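Scroll down for the structure; my scribbles are underneath it.
Only a single protein chain was left out; the remaining protein chains are all shown in position.
And then subunit A:
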């Protein structure tokens, strides 16, 4: 039992958002009714506003990715629950540029429906709106359902690359095409050795025997389809790299994102990163750009995910297309100014 440090059992997300907005008052402002976070500055060339959102518990995604060069607004739901359509609707009205607003949506039924309702309301108001759906998690690819792959770590990469394109003045259709290209060339897989702590009970979300790993775990505390005996890190990373690469289009250079799930130290993440770079090198794949850190956690789950975006030969997703651009969002100032 490890009860979280919350000021209230029911209002902890709102309290955290208030603290976040106070901390980053130079970059964002918070609307409380309905709840959304908005950038106070944007590139004057930007024609289309970018809005994302989803359940809380994955911070800094999405509110920490709001700022000049990145998202114009984010709509956070309760922990692991979709935002209400009104948050998305009002946030989009605040974020929309002269050429409309783009929604970046992770592939979950609740998110799809609530963003979809908001999009209908925006169209009703005459505001152009389109959607990029992120579905990168290869662990959910083989299931015999209509729901498809979950959206996970690739969302962060999509938000950064589309932010740069939006600042170049790209229109709605161009952003959708670029977003779909990036999503189509991005895949992820995650593992966990300990479940996240339930914010309600303070207990682990699920029990795992010592020496076991959840292979293909999601970011909402749901178990994976497979529990495996824990291999060495080298063997584990090799398996994950093979799983991801086999679901990517062919190519020789990637954008590599090693993501912490919340309870994993930077020492561990950089061990994973170093092993992943080596594993890719033996497969003749170069790491062109990289990102390491807990950008898409699942509360305090102990684990990590590996996301890769195949860069070549697609010109649009090459780093010159946006990875190195300037930006000013709370979560990114340390992680990516290099």
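Criterion: contacts are C-beta pairs under 8 Å (C-beta built on N, C-alpha and C of every residue); 3 or more make two chains touch, one makes a residue touch a chain; residues count from 1.
Rule of thumb we're sticking to: contacts and distances are computed from a predicted model.
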{"item": "Chain not displayed: protein name in its UniProt record (\"NuoM family protein\", \"Dihydroxyacetone kinase, C-terminal domain\", \"ABC transporter\" or \"N-methylhydantoinase B\")", "value": "\"Dihydroxyacetone kinase, C-terminal domain\""}
{"item": "Options A:85, A:196 or A:264, residue touching the unrepresented chain", "value": "A:85"}
{"item": "Sole contact to the chain not displayed, among A:116, A:184, A:204 or A:251", "value": "A:116"}
{"item": "Chain not shown, touching residues in subunit A", "value": "85-86, 89, 110, 112-114, 116-117, 119-121, 124, 146"}
